[in-house]
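Below: one structure in structure tokens.
Only one protein chain is missing from this complex, and each of the others stays in its spot.
Letters A and B name the chains as they come in the text, with residue numbers starting at 1 for each one.
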Amino acid sequence: MTKEREQKVIWTRKDLLGLEELSKEEIELILYTAEGFKEVTTRQIKKVPALRGKTVVNLFYEPSTRTRTSFELAAKRLSADVINIVPESSSVTKGETLIDTGRNIEALRIDIIVVRHNCSGAPHILARSVKSSVVNAGDGWHEHPTQALLDMFTLKSKLTRIEGLNVSIIGDIAHSRVARSNIWGLTKLGAKVTVCAPRILIPEGIERMGVKVTDNLDEALKDADAINILRMQFERDEVLAFPSKIEYFKQYGITKERLTKCKKDIIVMHPGPINRGIEMSSEIADGANSVILEQVTNGIAVRMAVLYLVSHAKRI
Amino acid sequence: MTKEREQKVIWTRKDLLGLEELSKEEIELILYTAEGFKEVTTRQIKKVPALRGKTVVNLFYEPSTRTRTSFELAAKRLSADVINIVPESSSVTKGETLIDTGRNIEALRIDIIVVRHNCSGAPHILARSVKSSVVNAGDGWHEHPTQALLDMFTLKSKLTRIEGLNVSIIGDIAHSRVARSNIWGLTKLGAKVTVCAPRILIPEGIERMGVKVTDNLDEALKDADAINILRMQFERDEVLAFPSKIEYFKQYGITKERLTKCKKDIIVMHPGPINRGIEMSSEIADGANSVILEQVTNGIAVRMAVLYLVSHAKRI
Partner (left out) sequence: MTKEREQKVIWTRKDLLGLEELSKEEIELILYTAEGFKEVTTRQIKKVPALRGKTVVNLFYEPSTRTRTSFELAAKRLSADVINIVPESSSVTKGETLIDTGRNIEALRIDIIVVRHNCSGAPHILARSVKSSVVNAGDGWHEHPTQALLDMFTLKSKLTRIEGLNVSIIGDIAHSRVARSNIWGLTKLGAKVTVCAPRILIPEGIERMGVKVTDNLDEALKDADAINILRMQFERDEVLAFPSKIEYFKQYGITKERLTKCKKDIIVMHPGPINRGIEMSSEIADGANSVILEQVTNGIAVRMAVLYLVSHAKRI
């Protein structure tokens, strides 16, 4: 990304709710900003004063140690103060609505609310109700924008570009906010996206998002520059409908044999945590093509960029 | 409050346990100190180094996200380090007594212990056992001094004074530490306090605290400059004795119709979280007379003042 391109767009959004509403230029600005912060995390003193005196609340209605920890670290490395609120142990049990909770948090002069919620659209309701910035850390089956951004950041840092890449997303597309955010982001930046899963796990009409659909893994792997393998959540009914974990692995699990037929430098991504021996073999998870741990590292830089941008938005 | 008045009293208490034992001048000193800190929370960088290198422990035997978060933010905005201890997951299950817990926390060289406990008097026992400062964040049905202080701070900032005001406290007086602390504080500062509730929720002998008692809402509203509406906790037996939530709302709920018969600028307060449609209608909660969210904001400033004063007490 060149210096000129960076100057074409300035960040004006109070919130980051999803990639659907972002322009190509806005997504590129986040990725560009993240590059600067990535350098910070490699220093001996991994801290910059960009958000000193600001307060970030992690409001997680669904537990998620990984995403919450990543946001907490991102905020602390920007020198913000962080408060974790786990609503089950809080006023939610006293019947407070999301909007009341949001207004109360706003009244505490919180600069940014990072929210995860089991209902699609909850962050949007919250964002309309408060002057604080709201960052969506995953809402229902809807979007998980920072996960998709870190996936794209990782892709770009390995392959130098996103435009024109063939990216296949494999697994439970139907229940995956990670898939949806990736599709919005990747197609906006010019990648060709294929989704691949057993028919029962592909939502009807997904083609309208501009992706190719297949239930044949070989087809999804053939020309792929990168694959993004989703986590199978076997606690779901629809997933249980699938005969067995072993059967799933046989048909859709990524193995060394399968990867030999792919492009040599194919990038293997997974949002974690991996079910080893179900979504992929351990050889693949820990192999040369895997960038799974780099995704984790890049997550901090991307979240630092998002926290920084929403709190420094030009209100125009 | 004039500069001269401020200099009439210096803070000498190691602890803040309740408003019963404070003098009028001490309460005024807290409110005066909070005014200075309120300004801090409106800055871009909401942080002062007043408690840098000090450590505050939040020791909450009852869960309370709101009060705990408010204290945590207050401490962090004073640059203190904060440790949250939730005793159910700790040594309490191993049978450690409150005094042993306190002495162990003291041995960690903690400067201030903020304690919430379901037993009245627990903070007092703790305060006598340790050299660390103890701040009562609510003990049984006894006191919740910082809540009353933020209520008074809010009143004073809206109506410029407390002396001579008519303040009515409405709701479950019998089980409310908020009511008790407000009564102590308001009467010391010269307000005329009325308590109003169904008879079953008024403790016997409450008149001896210097308040007027009524079970008639209209009477409580008539001359009121401000009303403080308590939360109904329907999990309590005595409250369940009341026919129904709808019945309660009919007799004691604050509605637009009722407010039109009151003083035009009547102040509506509530410690939160509100049961909308039970203690008051949503019109009132979100209306022009409501200062409920300002109370939340002021809570930080008041708690910053309390933490600051107890840790800078002149030991004379």
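Everything that follows uses one rule, which is that a residue touches a chain if its C-beta (ideal position, glycine included) is under 8 Å from a C-beta of that chain, and two chains touch if they have at least 3 such contacts.
Here the structure is a predicted model, which is why all the values come from computation and not from measurement.
Interface note for the absent chain: among A:T33, A:N275, A:N289 or A:S311, the touching residue is A:N275.
The residue from B:L16, B:V40 or B:I85 that touches the chain not shown here is B:I85. For the chain left out of this panel, the touching residue among B:I45, B:A107 or B:I246 is B:A107.
Screening A:E20, A:E219 or A:E294 against the full complex identifies A:E294 as the residue touching the chain left out.
Residue positions on chain A in contact with the hidden chain: 41-47, 63, 65-66, 69-70, 72-73, 76-77, 272-275, 293-294, 296-297, 300, in rising order.
Residues 52-55, 81, 83, 85-87, 89-91, 94-96, 100, 103-104, 106-109 of chain B touch the missing chain (whole complex, contact as defined above).
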